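One chain of protein is taken out of this complex; the other chains stay put.
By letter and in written order, the chains are A, B and C; residue numbering begins at 1 in each of them.
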Amino acid sequence: MPAMSVEEVDAFLESVFPEMHQGGRIFSTDAITEEGARVSMVPQARHLRPGGTVSGPTLMTLVDIAAYVAVLGHRGPKALAVTTNLSINFLRRPPLGPLTCTARILKNGQKLVVLDAAVEGEGTPPVLVAHATATYAMPPDGKDA
Amino acid sequence: MPAMSVEEVDAFLESVFPEMHQGGRIFSTDAITEEGARVSMVPQARHLRPGGTVSGPTLMTLVDIAAYVAVLGHRGPKALAVTTNLSINFLRRPPLGPLTCTARILKNGQKLVVLDAAVEGEGTPPVLVAHATATYAMPPDGKDA
Amino acid sequence: MPAMSVEEVDAFLESVFPEMHQGGRIFSTDAITEEGARVSMVPQARHLRPGGTVSGPTLMTLVDIAAYVAVLGHRGPKALAVTTNLSINFLRRPPLGPLTCTARILKNGQKLVVLDAAVEGEGTPPVLVAHATATYAMPPDGKDA
Partner (left out) sequence: MPAMSVEEVDAFLESVFPEMHQGGRIFSTDAITEEGARVSMVPQARHLRPGGTVSGPTLMTLVDIAAYVAVLGHRGPKALAVTTNLSINFLRRPPLGPLTCTARILKNGQKLVVLDAAVEGEGTPPVLVAHATATYAMPPDGKDA
């Protein structure tokens, strides 16, 4: 069961990553779930590439935030949890409009948390835009509280 | 041997990714080499995380740009070359100051270009901050010129 | 919908990879599904590592076979489909007994097929042992039939 609520995660991110919302509130925490978390974004002009598509680095940022939110939601406030690996497959050109990333914890280990993440755009059914896996190293117990 | 010079790559990027330099010229193309390319960046306040370290998404952006510059430099102007996979290991906390990414083409195939990339910070010897591999799918011949 | 049945896939593997079953029939094709395929194995003494656990290379072999079976099942007999990337996270020590790999096609593209795969051991619920992603490059149309 989750260790933090959406409101607690948002307040924590606000305090440790104030620069995340620079230039406007792009990312929003939709839910902390039993499996992980869901974060969405509404791309702005500066995230676009030729042809109106969202850039790869923007998708990687969305994945990194969703995975971090899942780690926070399940492990509590750990600013020092660090990404050690992120691997992403870009599958389809994102449709215009909001994108949602669903991060799922595959292993919630003492030292390492491993997740996968699916980024989807709007459609019926939703369009699978990218799929990623990420690993976070957790700080030793007692550090960060 | 390279297909484009540093000046040609920069002019091309300027025309197809004007948003890349939004908020100031952060990234600069240092060299197109026989093996690939070298791109560096001077992190700004907005790229920093708690403790003054550069964020993961910023490092991934640097890798993606350096790999794309290597592809451009060796294959000519191909705006439609797309990243299909990027996998990165974050190794050490980046030191303050400029970061340089050296992208090296491992396979320059007709359909796929595979590269690895090392991100280093200043130090004696340089500090290996991250290591990545990336794959680009090339547009069919005749498209893009 | 699948392009080949379990029996057709098995007959095809038999004809192109007779060495797969050297030393006994270890791997069996359980199902070709709408999403991909399911392959299981019963580890033998030679797949074990200290402590009775299945070796990493054995798990990677299982993933590679399950992903290849999913590609065959959905694209028809393509001996020349080749793995271009395989990335695996080892999550938990496999329990004794049979292991099942469920491969799921994330993108069934003309040139590239991207899949993810979950390897599970017996348990209630099943034990998630490893998670992988794989990419296959498809031969040009007309080659292989």
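The criterion applied here is as follows: contacts are C-beta pairs under 8 Å (C-beta built on N, C-alpha and C of every residue); 3 or more make two chains touch, one makes a residue touch a chain.
What you are looking at is a predicted structure, and each value in this text was computed from that prediction instead of being measured.
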Of the residues A:40, A:53 or A:85, I need the one that contacts the missing chain. A:85
Among the options C:31, C:86 or C:127, which residue touches the chain absent from this view? C:86
Among listed residues B:40, B:55 or B:87, the absent chain is touched only by B:87
Since one chain isn't shown, list which residues of subunit C touch it in the complete complex. 16-17, 19, 22, 45-46, 48-50, 56-57, 60-61, 64, 79, 82-90
Given the full complex, what residues of subunit A touch the hidden partner chain? 84-85, 87, 111-112, 135, 137
Positions on subunit B contacted by the hidden chain, ascending: 87, 89, 91-92, 106-107, 114, 116, 128, 131, 133, 135
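Assume only the chains that are shown with their structure count from here on.
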Using CA atoms for the superposition, what rotation angle relates subunit A to subunit C, in steps of 5 degrees? 180
So what's the Cα centroid distance for subunit A and subunit B, whole Å? 23
Please report how many Å separate the Cα centroid of subunit A from that of subunit C, as a whole number. 29
I'd like the Å distance between the centres of subunit B and subunit C, where a centre is the mean of that chain's Cα atoms. 34
Which residues belonging to subunit C are in contact with no fewer than two other chains? 87, 135
